[in-house]
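Omission of a single protein chain aside, the complex is shown with its protein chains in their original locations.
The first chain written gets the first letter, and so on, giving A, B and C; residue counts start at 1 in each chain.
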Amino acid sequence: MKEDLLDIVCCPLDKHDLELDIDEEEDDDIVSGTLTCTECGEAYPIEDGIPNLLPPDMREAA
Amino acid sequence: MKEDLLDIVCCPLDKHDLELDIDEEEDDDIVSGTLTCTECGEAYPIEDGIPNLLPPDMREAA
Amino acid sequence: MSVREEFDEWAASGRDKGMEERHWHTAKHVLARMPVEAGDTVLDLGTGSGYALRALRQRDVGRAYGLDGAPEMARNARSYTEDDRVGYVVGDFGSLPFATDSVDHVFSMEAFYYSADPLETLAEVRRVLRPGGTFYCAVNYYEENTYSHAWQDSISVEMTRWSREDYRRNFREAGLVVAEQDNVADREIEIPDAAAFPTEEFDTREEMVERYRRLGTLLTVGVAP
Partner (left out) sequence: MSVREEFDEWAASGRDKGMEERHWHTAKHVLARMPVEAGDTVLDLGTGSGYALRALRQRDVGRAYGLDGAPEMARNARSYTEDDRVGYVVGDFGSLPFATDSVDHVFSMEAFYYSADPLETLAEVRRVLRPGGTFYCAVNYYEENTYSHAWQDSISVEMTRWSREDYRRNFREAGLVVAEQDNVADREIEIPDAAAFPTEEFDTREEMVERYRRLGTLLTVGVAP
């Protein structure tokens, strides 16, 4: 994902802003890392360049 | 024209309501008469069942 | 010559019916898209023979009004229907004789660009539409349709030639949300074999295909928020 995605994504649960922690970056692309809700603290993984913003119960259900 | 046209038409100049005077009626159809603006007093003719709501200068220009 | 003189003559010589037949090829698709509900009030600007209102009444709109600047057009249109819920009014695009917030949907086919002041007409359409109402504005005369450019030479009323983008921008400027823009193809007009070209209007068959099948009628849909 590109960093400017942060302008528009939010926590699926409470719609608050997300904070980005980068684990791995390639050129301008964030390959892995974590998006954390600034309100509820829920953490959403970024894997293979794609943030997984499913509500936590659906993420784990699979 | 049908009388319920009055619900929606207005004076083209100042958009105020119109008052209906019927000269000739056939069944529920007003064949001739006059629509007069309740604000500016401008009169608009109804002829052959069709009200002529052109602004007066255009009506006469033809 | 005035709108009235020009188009009264068209009506008197039966061109209202000729237009209906030609315009129906694309107008029917435009009308089909309109989200009318039973009981709605609809308005047709530059109604000509009034075919659009007759079609919309089959979808059960409550009242259907046609406005035209040419009394002979309105007279003809009136004579084509006995329907109590259809009415005709002589009036001008520049100062619509309809109350503010009184109409659910406005349709106009091949007429808008005759307005002496199209921006004023858009503002008037915006005014008469209820919140959530739509303006379905369909034109064959527009910038990208180069085949239409010569039409001005054969008509005395001044025509406004906007591009697709002009329509979007000017709708927005008038306070209408642009919900859709599309080129509606005329798939019905018969296009002869290549051997028939050049014709009076088209040098090649490809040109005629482009004119009707690709460019067709430009539709811009505005919504009153």
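Rule of thumb we're sticking to: contacts are C-beta pairs under 8 Å (C-beta built on N, C-alpha and C of every residue); 3 or more make two chains touch, one makes a residue touch a chain.
In this text the structure is predicted, and so the values were computed from the model without any measurement.
Counted over the whole complex, the shown chains touched by the missing one are A, C. Contact with the chain not shown here comes from a single listed residue; of C:1, C:177, C:196 or C:209, that residue is C:177. Even with one chain removed from view, chain A keeps its contact list with that chain: residues 1-2, 4-5, 7-13, 15, 17, 28, 47-55, 58, 61-62. For chain C, the residues touching the chain absent from view are 32-35, 37, 131-132, 134, 168, 177-183, 221, 223, 225.
Please note the rule applied: only the chains that are shown with their structure count from here on.
Taking the mean of the C-alpha atoms as each chain's centre, chain A and chain C sit 49 Å apart.
Mean C-alpha positions place chain A and chain B at a centre distance of 64 Å. Chain B and chain C have Cα centroids separated by 24 Å. Within chain B, no positions touching two or more other chains are listed.
Residues of chain C in contact with at least two other chains: none.
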